[in-house]
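The other protein chains are all here in position, but one chain of the complex has been omitted.
Moving on to chain A:
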Amino acid sequence: MSTLSLAVRDSNTMLRRNLLHARRYPSLTLNLLLTPVMLLLLFVYIFGDVMSAGIGGGGADRSAYIAYIVPGLLLMTIGSTTIGTAVSVSNDMTEGIIARFRTMAIHRGSVLIGHVVGSVLQCVMSVVLVGAVGVAIGFRSTDATALEWLAAFGLLVLFAMALTWVAVGMGLISPNAEAASNNALPMILLPLLSSAFIPVDTMPGWFQPIAEYQPFTPAIETLRGLLLGSEIGHNGWLAVSWCLGLAVLGYFWSASKFNSDPK
C-alpha cells in the first residue's frame, strides 16, 4: 500500500474511533457548548440594552446587537470546542492504547490527524448548533451572497483547523485532563479580549492594539463582513495569515511532541 493511501486509511480509522468517543460520551462536547450559548443569552438579554447603546454611535436596538455579537460567538464556539480536543488528546496520551498504536505498522501521523479531523467536524457541528440559537433569537444575515456564505464557512473551517492543531499540542504537553483544560484556557479567554462583544475602538487606547491584532478579532471582523456586509479591510488577509500561521506552528509543535520518546 502506498504511503498516501496508508495515511488516508489509518487516519480514517482513527477518525472513526474519535467520533465514536464523541458520540458515546457527548457530555464533554455539550458542556463546552454551554459557555458560548450562555454568554450569547447573557449579553443579549441581560446586558443587551447597555451593550446596544454602545455600538453604532448609540441608539442601536437589541437586534443590531444580536447581529454584532453572533459572529464573535461562533468563533468563540470553535475556541471552546478545541478545549475539548486538548482534553481528549491528553486523555488519550495517558492511556496505554497510544503505546500500542506506536508499536504498530500504521501511519505515524494518523493518531493526530484523526483527532484534528474529528475536532474540526465537531467544531462545525457546534457552530451550527450555536448558530441555530442565534437565528432563534433573531440573528439574520439577509444580504450575504452564496459566495459570501461559502467564504464564511471556509473561514470557520480554517479557523477551527488552526486552533485544533494548537489545542492538540497543548493536549500533548499536558500530563492529565485538568492540566490540558487549564493550558487550553486562552482558547476561550482570547475571544473575551477581542471585538466579539464590544468594538475595539471603545476599549482603552493602550489595549486596542492587543485586541485588534490577536487572532480572534480579524477572524471576527472578517466573518461580520461576510455575513453582514460590514467593512472587512485588512482583516481578511490578517485572519487567513493567523489561521495558516497557527495551523503550521501547531502542526510542527504537535508532530515533534508526538514523535519524541514517550516518558
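As a working rule, a contact is a pair of C-beta atoms (placed from the backbone, for glycine too) under 8 Å apart; a residue touches a chain by one contact, two chains touch by 3 or more; residues count from 1.
In this section, contacts and distances are computed from a predicted model.
Only one of "Na+/H+ antiporter subunit A", "Nitrous oxide reductase family maturation protein NosD", "ABC-type xenobiotic transporter" or "Gas vesicle protein" fits the UniProt record of the hidden chain, and that name is "ABC-type xenobiotic transporter".
Among A:Leu34, A:Val50, A:Ala99 or A:Leu150, only A:Ala99 touches the chain left out of the display.
Residues 1, 9-10, 13, 16-17, 20-21, 24-25, 95-97, 99-106, 261-262 of chain A touch the missing chain (whole complex, contact as defined above).
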